[in-house]
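After the C-alpha cells below, expect a handful of questions from me.
Other chains of the complex are left out, but the ones given are in their true place.
Here the chain labels run A and B in written order, and each chain numbers its own residues starting at 1.
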Amino acid sequence: MVNLAINLNGLILKNPVILASGTAGYGYEYDDFIDVNQLGGVSVKGTTLHNRAGNAYPRMAETPKGMLNAVGLQNKGIDYFIENIYPRLQEYDTTMILNASGSTIDDYVALCEKANELEHIPAIELNVSCPNVKEGGMAFGVSCAGVSEVVKEVRKVYHKHLMVKLSPNVTDIVEIAKAAEAEGADSLSLINTLLGMAINAETQRPVLSTITGGLSGPAIKPVALRMVWQVSNAVNIPIVGMGGIMNTTDAIEFFLAGASAIQIGTANFINPQVSIEIINGIEDYLKKYNYTDIQQIIGKLKTT
Amino acid sequence: MTKTVAKLSISEHKRVNDDHFILTLKKDGVFPEIKPGQFVNVLVEDTDVFLRRPFSIHDADTKQQSFSLLIKAVGKGTKSLQSKKVGDTLDVLFPLGNGYSLQENNKVLLVGGGFGIAPLYYLAKQLKDKVEDIHLLVGARSAKHILLTEKFDGLATVHITTEDESLGEKGYVTNHSILEDDFDKIYTCGPHPMTKALALYALNREISCEVSLENMMACGYGVCLCCVAETKTHENVTTCLQGPVFNAKELQW
C-alpha cells in the first residue's frame, strides 16, 4: 500500500491533488464527471468581500499550449457565499479551501475574519496575485512590502491554515516567498498566471476586453517548475505547486521540485476527469519505483 | 441532465459544401437525453489546438444512440475535424447547456444565420408535435450559401433572404416580409449582429423570443466564467451553463 495523504503544516489532505481556484467552480460542477470526495482538496472560485461582476466579455484567448483569461474575480461576495454556497460544500468529504482576494488590506481582513468562522473550511488561499483586476491583489503580490503587510494583517484575524498564493510576475519570487513566510503564512501556493496578451491580426484588436490577461496551461510549466524549485530551496513551509500540470508526469516533476501538493487548473478544461486520473497515476508511479509514501519523492530531485 | 465525457466514434461524415460538413457520432452504453439547443465540446487533437471546440447538436437519435454536428471549417480546429474519417474517435463532453424550451404554440418562427441553423433542425423536429405552424427563416450572402433548407421539408415553411437576391427576398433576415406575420414565439441562433437585431425586433413587438449565443468558451461546464453574457440587471451569466439559450428580454443588448 502507498500512502498519498499529506500533512501540509497541519492541514491534512487525503491526497496531494487539489482543483485550482478559478477552474474548480465550487467543486459541485464536477459531480457529473468525478467523485469530488476522492480529491485531496478544492480551492473554490476567488471570493471577495463584496459582489463583483467581473470584466466584460471577451475574457478568454487561446494561446500556444495555453490560454489567457481575464475573468476579473467575478463572484457574489463572501456573504452570498456563506449563505448560498457554503451549505452545499459541507456535504463533501474533501478539503475545501477558500480562495480570498481583496483590493485593500481592510477588505482582505474583513473577508478573512468571516472565513475564520466557517467550520467546514479549514484553510484560505490568500490570492495576492490576480493580474486581471486593478484591485486584484497583484499590487500587493509583486513587492515584499505589499505581501508582508497583507499577510501580517490577515494573520491577526485568521487562525486556521493560511496558504499564500504567489504571483510569478516578479523579478525574485524567493524574496516574496520569504516575506510571506516571515509574517506567518502556513504554506505557499504558486504560481498564479503570467501576465500576457493576445491580438487578433485580422481585426487588429486585442482579443481580451482588458487587453492583457493571465496566462495558464502547459506553456507556463517550465516557469512554474523553476519557481517551485527556487522557493522550496529557500523556505521551510510547504509548497503547493501548480502551473500547466496536465498529467501524472507533470505532477511528479512538481513533487521532485519540492511541492508537497499540487493544483490542477487549466487541464480540467481539456479533461474534467484529469484530477482523478492524476491521483491514480501518482499511486502507480510510487508503486512502480517501490515507494510507500508520497513524502519520499517530495523535493528529491537529484542534482549531483 | 447528466454530462459525460466520452470517446465517440464517427459513424458518418457528410460533406455539405466546400466548408460545411456533418459528423454523426455514436455512443455505446447509456445515452443521455438531449434537448435541442444543447451543445457538445469536442477535443481536437492537433498541434495548434489547445482548448475544446463547442458545437450545437444538429440532430439526435436516442434509438440509434447517435447525434450529429453541422460544422463550418473556419480555422485550425474545425479544419482538423473536417479531415477526420469514419471510424475515427473523438473525445466529446456532452450534452452541455440548457437548450430551448419546448412549449405548445400556434405559430412559431425559427431564424438561423450561418451555422446558426445547426440547432434549429433538431429543434424543429422536437417542436413538430407541439406547434401548429412552424416557419424557418434563413439568410445568406447568396443562394449558394443557403444550407440544408431541404431538410426542413415537412417540418417548416422555409423563407429565404439573400443579399444579392439570388434566392428568396433581397436583403437580410431582419427585413424579410414574413416578420410582419404574427408569431407566438421566435427561436433564433446565429452571429451576434443578427440575433441582436432579432431580439430587439421581438422585444419591440412583445413576442417571446429565445436566443442561442455562441460565446467563446474554455470549459463548457460553468467553472471558468469565460463565456459570460450580460443580463438586464448587469449580472454576468455563463452561456455554457445558464445558456446558451436565453430569453431575449433577460439580456442586455
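Points worth noting:
Everything below uses one rule, namely that contacts are C-beta pairs under 8 Å (C-beta built on N, C-alpha and C of every residue); 3 or more make two chains touch, one makes a residue touch a chain.
Keep in mind that what you see is a predicted model, and the values were worked out from it rather than measured.
The stoichiometry of the full complex, written with the chain labels shown, is A x2, B x2.
Definition applied: only the chains that are shown with their structure count from here on.
Centroids built from CA atoms put chain B at 36 Å from chain A. If you check the complex, the residues on chain A that touch chain B are 22-25, 29-30, 32-33, 45, 53-54, 56-60, 62-67, 69, 71, 74, 217, 266, 268-273. Those residues of chain B that touch chain A in the complex are listed here as 2-5, 43, 48-52, 91, 93, 215-230, 234-236, 241.
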